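One structure is given below, represented as structure tokens, and several questions about it will come after.
With one protein chain withheld, the remaining protein chains of the complex are depicted in position.
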Amino acid sequence: MQIPYEVKARPDTGVNNAKLGIWLFLASEVMLFGGLFAAYVFLRIGADAWPGMMMYGEETMAERADQILNVPLAFVNTMILIASSVTMVMAWASLKMDRFDRYKLYMGLTILLALGFLVVKGFEYGDKFDHHWYASTNNFLGVYFVLTGLHAIHVTGGILVNAYFWGPGTKMWKRGTARDKAHFTNRIEVAGLYWHFVDLVWIFLFPTIYLI
Amino acid sequence: MEEGHSHSDAHSAHKEGFWRRYWFSTDHKVIGLQYGFTALLFLLFGFGLMLLMRWQLASPGVEIPLLGALTPEMYNQFGAMHGTIMVFLGIVPLAVGAFGNYVVPLQIGAPDMAFPRLNMASYHFYFWGGVVMLSSFFVPEGAAKAGWTSYPPLADIETMGQTMWLWGMVLLITSSLLGAVNFIVTIIQLRAEGMTFFRLPFFVWAQFITAFLLLLAFPPLEAAGFLQLADRLLDTSFFLPSGLVTADGPLEVAGGGSPLLWQHLFWFLAHPEVYVLILPAMGIVSEILANNTRKPLWGYRLMVWSVIFLGFFSFIVWAHHMFITGMGTTISAFFQITTMIISIPSVVILSALMITLFGGSIRFNTAMWFALGFLPMFGIGGLTGLPLGLAPTDIPLHDTYYVIGHFHYVVAPGTIFALFAGIYYWFPKVTGRTMNETLGRIHFWGSLVAMNGIFFPMLIQGMPGVSRRLFDGGLTYSFAEGVMHYNVVMSVSAFILLLFQLPFIINFFMSIKRGKKVEKSNHWESTTLEWSAAPTPPIGHGNFATIPTVYHGPYEYSVPGYESDYCPQEVPIDLSTSDTAKSVES
Partner (left out) sequence: MAEEMTLEDVKRHVKVYITVFIALAILTVVTVAVSYLHMPFTPALLVALAIATVKAALVALYFMHLISEKQVILWVLLSAGVFLAGMFALFLGAHADQEAVATLATLILSSHVA
């Protein structure tokens, strides 16, 4: 039996199922990252010193996050993520304009930018490890690794979803009926909502961890 | 992006193999049954763990046949896993996964859940979460021993079983989140024409609010779970304060963390979780009471608003679990006030259910007996909670058997009775056969007496301060001397309770094959869609031949002037001439 409102919006709520579903999921994600941020604040206001003691060679006290973390790299990463959000929304708009070739281009760019984000992140982590700074060094680094790590997992998830919709997932669009095309466009919108949320989390992570 | 192509599935239903049909099914009814069977098995297993603990408490050190004498380590494992299994693998999956999945789409007139494949994924996450939890018994040094609350610093320095516990919880939380999204979308989007929010059966409302609690309260625990995993696997110190010393000497960690942080994050989930345990039970009881009193539910709208209010307030009462953590008077006053306030809507719902009974021509069947048993038992559970919600009385009672008695009254003779009621009530819908009434009554009365035999003495034992976590039950404490003998009463009652589950198990399996066939689809002469409009049981793939249109509220029983004493939701009647209908019509 066909599930109603898979593609078309239900008249009285004005949304289709997937749209409502992804927003509910994002609401739960808000609570997940909210819980992590709350934990971060709780730990930080209870700490004697922040970022605290860094152990490399001799013991040194770091007083600011940017003495430990690489702000220029994180700045580049912020720009990358914002750009990927724009290409994502452009990919969706291209489908709305029935320009599948442009969709492929923009979605491809989104994926490449996301991969770029992870590569930069990898360099950042590698640099920390070179200094023998690990999550266990102190709670500042613990928060840094766990929060950015979970965010990176979300980025990875987004890449997988987007790669599916760039490659095998396009079959739906290529079937070519109006319903299939509308359905596929909805899917891209939903994937986009998730992707923008990942960007949004980073917008808060960047200043609160790197700059403050 | 998750929607399935269930339309094509329906055509090939008869060709599907066993695995596709019963294991990788996307049909909400099959998934509901998968949840049901798995959860019942977990309930039995969790009950078994408790029996071993009760054996130990009644006769410390006496060998258990086949197992030998319990060690303190085993006792702690059983305690932690009993709690975890009962809450996260037993009751919630049964109340939400099984009943919610099976009944909600049928009650709102939907062809299936909104995301059938997501629904399947949700069951499989649950199943594998359970497997991880169970297999943790077989890792070196056994399962988690830090209690179902997994408080650090103990949980942080626990053996490998705790890591398994955390991974298991991550899977279970994922399952809950997927399920919650699915339920909310289904209820908002897939209601049949005319099924407005105030025409939803109360059971659907209860599931709706429950889904919101799961959706928004579980993620902070997931966050906490990740942090504890980091503490255990990456040697961070989120929950470890500086200068911690164990039996093996000082802990070599950076320190600077806060064990209280875990408690805040944990109880931010776990208090709403209490309502996740109780709301579906209230929903089931409401359906059964309305049906068997042949009366509209008294104060339906009031109950709906109460349940919404409960949902909201359940998020801001959590720290009443933490009065003895050195909390100051300001915050403690805040949480005491919110705790007292949240008892009001529970009382409203319970009172409304009681008033529903008044003046009804009650049909006493097994489902009704269990629903009736729920009312006073939940009442005791709720009222014994009040002293725990106030700091002055909570401080001496904290972590005693009184607490155990209190919450077991809520979930065991409370929720579990409601779940039994639901099984007896919806059994004919699932199988097309009824369960045996005589065996059902034996099951009910035996369970009622045995449950009280277990849990009431706990309240007495807790008063002098017997701690809930003692391996020998408190033999070495002089203050416990006067109440130690109750351990025998409780343990004997526990084994009697086991005895009285046998009629249920026999009845359940016998009735599937040999139960009396129902004469008509609407066996209980109910007004709600799952009975009145859905196909004759047992239902195969697909729900309604044509989706019904709903014309009025869910509990139009004994409408004056109407030909029969129930008027199903899809039958239009002119309610403007009736007096009784006004209270429920929207």
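Labels for the chains are A and B, by order of writing; each one numbers its residues from 1.
Assume a residue touches a chain if its C-beta (ideal position, glycine included) is under 8 Å from a C-beta of that chain, and two chains touch if they have at least 3 such contacts.
Note that the coordinates shown come from a computational prediction; the quantities given were computed from them, not determined experimentally.
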item: Visible chains that the absent chain touches, using the contact criterion stated earlier; value: A, B
item: Among A:I3, A:L24 or A:I111, the residue in touch with the chain that has been omitted; value: A:L24
item: Options B:W165, B:F212, B:Y401 or B:F544, residue touching the unrepresented chain; value: B:F212
item: Candidate in contact with the missing chain, chosen from A:M54, A:M90 or A:I159; value: A:M90
item: Residue ranges of chain A at the interface with the undisplayed chain; value: 8-9, 13-15, 19-20, 23-24, 26-28, 30-31, 34-35, 37-38, 41-42, 45-46, 64, 66, 71, 75, 78-79, 82-83, 85-86, 88-90, 93, 96-97, 182, 189, 192-193, 196-197, 199-200, 203-204, 206-208, 210-212
item: On chain B, residues whose C-beta touches the chain left out of the figure; value: 188, 212, 216, 220, 260, 264, 268, 315-316, 319, 325-332, 334
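Note that only the chains that are shown with their structure count from here on.
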item: Distance between the centres, which are taken as Cα means, of chain B and chain A, whole angstrom; value: 34
item: Residues of chain B touching chain A in the complex; value: 1-4, 6-7, 10, 111-112, 114-116, 118, 177, 180-182, 184-185, 188-190, 215-224, 226-227, 230, 234-238, 253-254, 256-258, 261, 264-265, 268, 541-543
item: Complex interface listing, chain A residues touching chain B; value: 1-6, 10, 13, 15-18, 20-22, 24-25, 27-29, 31-36, 38-39, 42-43, 46-48, 52-53, 134-139, 142, 145-146, 150, 161, 186-187, 190-191
